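Before I ask anything, let me first share the structure, which is written out below as structure tokens.
Of the protein chains in this complex, all but one are displayed in their positions.
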Amino acid sequence: MLLSPKTEQKIVQAFLYFFTSIAVLVLLFILVVILKNGLPQLSLEFLTKNPADMGREGGILSTIVATIFLTFIALLVATPLGVGTAIYLTEYTIESRLTRIIRFGAECLAGIPSIIFGLFGFILFVNKLKFGWSILSGGLTLAFMVLPTIIRTSEEAIKSVPQAYRLVSFSLGSTRWQAITRVVLPSAVPGIVTGIILSIGRSIGETAAVIFTAGSALRMPSSLFSSSRTMAVHFYILAKEGVSMPKAYGTAAVLVIAILIINIMTYYLMEKYIKRKS
Amino acid sequence: MNRLKITSVGVCLLVVFGFFSCRPNHRGTEIVVAGSTSVQPFADKWAELFMEKRPGIVVNVQGGGSSAGIQAVKTGAAHIGMSSRELKEDEKDLYEIEVAKDGLAIIVHPSNPLDNLTIDQVRSIFSGEITSWKTLNGRDKEITVVVREEGSGTRGAFQEMVMGKTRIAKRAIVEDSNGTVREIVSRDPNAIGFISLGLVNEKVKAIALNGVFPTEGAILKKEYRLVRPFLFLTKEEPKGLAKEFIDFVLSEEIQTLVHNEGLIPIRKGSGETND
Partner (left out) sequence: MTKLDKNDRLIRISLLVVAFSAVSVLAVITIFIFEQGTPIMFKYGLKSFLFGQDWYPSEKSFGLLPMIVGSLMVTFGALIIGVPLGLASAIFLTEFSHRRLTRFLKPVIELLAGIPSVVYGFIGLMFLVPFIRENFGGPGLSVLAASIILGIMILPTVISIAIDSIRAVPDSYREGSIALGATKWQTVRMVVLPAARSGIVAGIILGMGRAIGETMAVIMVAGNAADIPGSILQPVRTLTSNIALEMGYASGEHREALFATGVILFIIIMILNTIANLTSARQKKR
């Protein structure tokens, strides 16, 4: 059966339209369900009280604190490493076998599933280094996980700093390092920050790598070595074990809102500082 | 100016790490309790109450499973281990305190018309020999078998007390916590599973085995057979904070709570006289 190209196009267009609507609607459905059921649960109390009775009562303060600490440690470790790598790749070397190996390493690392990071963190930090299930173990595991993201975005950001800036700096007699710290990095900051924010988003939402390294104790973390439960892990346990659906929705809403804000910030920064220049 | 920046960042880091690192040094005010995830939810609550009574003291309760808990006590990583199974021969060098008994309940969806099975029937269901409720004079529906994962104490206890040498069917749905098993059974009208008696709630129905319902009385009279101990373990005779916490758990107040939560207390509940 032969259709005229015009009819064919019409049919195809209808199909594409239909498929696109499904994709967009499904994704929006998820968002709407979480927000519709979760927002009514939110209150100042929910955010400022510790969970009680295994999460059935109270709020989620300790899980928020745990999430923040974990993310903070991850970034504290990953940012210098990632930005350093990016500086080396862009400013201190030319494309060679060496840079290809470094890039390949970063790209492979980006593709490794989080559960493998979890296994690794469990065996290295929790067992071998005897940090136990702790904020430190979880934070370091996350640091490794977000490292490729920070490398990639920082590299993009540094690359997009116009060559003229460096030349001017050199011509004024500065060394390479001075040019980098005083001229290149300051103008690359927004891009680097984008990568950091992106990594925050990833750390906040992560479950598999965290549950085996930071544990799931509901207590307010009191030191680097206390086991603690992040928001994502808390939500996972509340939802899966049917502890409390209202609290689960509430936690999910906080999680999703936090991530949406972070992603919107990233998107805005990306548009503004990275994509335009490159 | 650069140097100033670096110094200030350094100071910030020091402050943060200082805050973090100086606290775990108060070893005398923290005890770590680790092990069975069946005991953990209860221990969490006991710890909460203990800490209310003794401000400034931290009881850190962690899961990990019975074997991990036993290991943790042996290596000194935890002050108290929690086990939901009897100790094996090579673990007997630890000091054990039974804090409660727990029944193992076979649960089905509340709408399921059956409320009694024999142990043999249960074994056949979980081994995959019986696949339809109709065989048991129930509805004409396929049975959804839900079990715990390999390595869990609850599964170990079930294997030992019900299955014996028979394997649990491969086709069975596997979940990694009692709560999840309960949740799935409560949503699927054709499901059957096993969980701690203490965790049975109104969303699921615990059925009778050989005509005996899992009640405290039946367990104490040894008529209901699926029972396992909840043990606290220490390396040597408990002393200091660990002893205080164990004594607290064995106190009348907590044992009453134990009773109210569906476990079988070691001491008699509040209504009855003791000592």
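Per-chain numbering from 1; labels A and B assigned in written order.
Everything that follows uses one rule, which is that a residue touches a chain if its C-beta (ideal position, glycine included) is under 8 Å from a C-beta of that chain, and two chains touch if they have at least 3 such contacts.
Predicted, not measured: the structure shown is a model, and the values here were computed from it.
Colleague: So which shown chains sit in contact with the chain we cannot see?
Modeller: Listed by label, the shown chains it touches are A, B.
Colleague: Out of A:T207, A:S226 or A:S244, which residue would touch the omitted chain in the full complex?
Modeller: Answering carefully, the residue with contact to the hidden chain is A:T207.
Colleague: Which is it among A:P148, A:P221 or A:G250 that touches the chain not included here?
Modeller: Missing-chain contact among the listed residues: A:P148.
Colleague: Among A:I116, A:V168 or A:V189, exactly one should touch the missing chain; which is it?
Modeller: Only one listed residue reaches the unshown chain, and that is A:I116.
Colleague: Applying the definition given at the start, please give the residues of subunit B touching the unseen chain.
Modeller: 37, 63-68, 71, 142, 144, 149-153, 156, 159, 167, 170-176, 184, 187-188, 190-191
Colleague: So that we can see where the missing chain sits, which residues of subunit A does it touch?
Modeller: Against the missing chain, subunit A presents residues 5-6, 8-9, 12-13, 15-17, 19-20, 22-24, 26-31, 33-34, 80-82, 84-85, 87-89, 92, 101-102, 104-109, 111-120, 122-124, 144, 147-148, 151, 170, 173, 175-177, 179, 201-202, 204-208, 211-212, 232, 235-236, 239-240, 248, 252, 255-256, 259-260, 262-264, 267.
What we mean here is this: only the chains that are shown with their structure count from here on.
Colleague: Measuring from the mean C-alpha position of subunit A to the mean C-alpha position of subunit B, what distance in angstrom results?
Modeller: Each chain reduced to its C-alpha mean, subunit A and subunit B end up 34 Å apart.
Colleague: Okay, in this complex, where on subunit B does subunit A touch?
Modeller: Per the stated touch rule, the residues are 2, 13, 17, 20-21, 23-24, 41, 44-45, 48, 58, 60-63, 77, 177-180, 182-183, 186, 203.
Colleague: Please name which positions on subunit A make contact with subunit B in the complex.
Modeller: 52-54, 76, 130, 132-133, 181, 215-219, 222-227, 237, 240-243
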